[in-house]
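A selection of the complex's chains, in situ.
Every chain is named by a letter (A and B) in the order it is written, and numbering of its residues begins at 1.
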Amino acid sequence: MIKIGIVGGTGYTGVELLRILAQHPQAELTTITSRKEAGMPVSDMFPNLRGRVKLAFEDPATAPLTQCDVVFFATPNGIAMTQARDLLEAGVRVIDLAADFRITDVPTWEKWYGMPHACPELVSDAVYGLPEINREKIKGARLIANPGCYPTAVQLGFLPLIEAGVVDRAHLIADAKSGVSGAGRKAEVHALLAEAADNFKAYGVAGHRHLPEIRQGLARAAGREVGLTFVPHLTPMIRGIEATLYARLTKEVDLQALFEQRYRDEAFVDVMAPGALPETRSVRASNVCRIAVHRPQGGDTVVVLSVIDNLVKGASGQAVQNMNILFGLPETLGLDQVPVLP
Amino acid sequence: MIKIGIVGGTGYTGVELLRILAQHPQAELTTITSRKEAGMPVSDMFPNLRGRVKLAFEDPATAPLTQCDVVFFATPNGIAMTQARDLLEAGVRVIDLAADFRITDVPTWEKWYGMPHACPELVSDAVYGLPEINREKIKGARLIANPGCYPTAVQLGFLPLIEAGVVDRAHLIADAKSGVSGAGRKAEVHALLAEAADNFKAYGVAGHRHLPEIRQGLARAAGREVGLTFVPHLTPMIRGIEATLYARLTKEVDLQALFEQRYRDEAFVDVMAPGALPETRSVRASNVCRIAVHRPQGGDTVVVLSVIDNLVKGASGQAVQNMNILFGLPETLGLDQVPVLP
């Protein structure tokens, strides 16, 4: 059994981690911390966990985090970077679900996240936890930077095209839509049901924090810089991300075969049949990414449709997938829930 | 033209007042106040008002409220009671959309609202602004306590039965359901889309502030105390209240005729045909209350179904209806929008 600690855990990635780990045959939930809610049983905050998770939130100062095999940070940005070093030095593996270790270039990180990095020397140590590109590195990692939700959907959609070098890398477009849980479990007016329901809007057009993360990932795959326009949108649903990706073809290629080939051995990437239209509910509450590739009217614009559950493959499920890889477990262990539809 | 001031106005009753008054042929919006947002154009906060409301929020300290003919308080509870006297003394009529003047018995008010009343001597002066029972008193009022949303739907549904004395007044049941805008435009976790969507729950079962208000209204109509169990519920929609009311019949009566008769001359109460099932969307964005009365299986339990838009007949529309009465205008002036369906 793997002894597990969770720092934070009063947000949506926290409750989702608990939901998944409570059903994971090798996970032993050891401690979960919350400064604000110390003493409260977790299931008082999240009634879906009644009878399934017995832990109460503990004060981070006294929680036995260093006795864990792995600690997940389900915290806001800027927390893991202040605590990771001590845990690593105690031999604990760290998986950060926030953004602290995702961007290799520290000045870029500091610009987009608006704070100095507390632990820049660990950044190069961290492995970017997208198993579909980094599986081998993850196996030996001490510190994993779990990818963002949009970056997961967008990179998985673009990767086959970028790696094969068949599109104009300078003018990629990612039009992405997210359910409101992506905004977190924070009391904010714009995320109220009375504001966000029966409504649709773009946001972050001038620049969203996931833009440099996606650009970094695609640039690595391309071996050079890429040009990307990324427009996220808020859609009135709880869970789910759909990314519609546009690129200009520069070479003739069998797109369907390219995608099927790329993801042939991936348990959590489902390349759908030609003509398919993936919907977010087809992956609800599961760790799957479904992708379809289109070439409308046979023109030179390729359209990729990619859907994930932002809280699972876009956050906590992928974190558990990384944990499985890290500890030599079957990659799908505890992650085989059938998506919930309707 | 009636010169109008609005105190508060950054919440949902505020934007709804503005929406209605912007289309009211006799309303002249003179000033709107917000301590926090002073200086911000109203339409920056509420983009639906772009090009239709030119006002900016003003500091309450300097806003020309005393030059208005009427001032609406679209504020949290406890504000109007501290400012009403000065306005009244300046000859301004006051319509409070909050609860400060709704409960005649001051100790009862203080118990349910958890604060001392700042202005108890004005309470008996205030007229409860439910036109369907108090139209004549409203005409001469200086200070109007605009009813709560649940109290409007529930009282209009029970009144014909109570006034006619045909039901057991000691055991009334009101099972009411509200859209999330009833919780206001406040940053609170429980009202987030990701919490409240695809979810249904009862709340306030132990005691909701609207309980004493409803009991007071029904007791007046009955001429004696009434017994009421009131259970509100949160339903995942933006606007609308549906109240399903249960009472035991104590006399044989033609229920349909009783209701039609009672509301024959009311412009904003629509008694539907026998068997009808009123839906909240049939009154969306309008000042109408639709009611149907049933007697399932011919038994001795009468079931009344009552729907309103909580922000219109349950708040801002009723406030404008009261203003119309107060100023001798046709009661429906500026309130004739056709409900928006779908």
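Everything below uses one rule, namely that a contact is a pair of C-beta atoms (placed from the backbone, for glycine too) under 8 Å apart; a residue touches a chain by one contact, two chains touch by 3 or more.
Every value quoted in this text rests on a predicted model; they were computed, and no experiment measured them.
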For this file the homomeric complex, of which 2 subunits appear, totals 4
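As a working rule, only the chains that are shown with their structure count from here on.
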One copy, chain A, sits on the other, chain B, after a C-alpha rotation whose size in degrees, in steps of 5, is 180
Whole-angstrom distance, CA centroid of chain A to CA centroid of chain B, is 45
So, in the complex, the side of chain B touching chain A is made of residues 12, 179-181, 183, 185-189, 191-198, 236-238
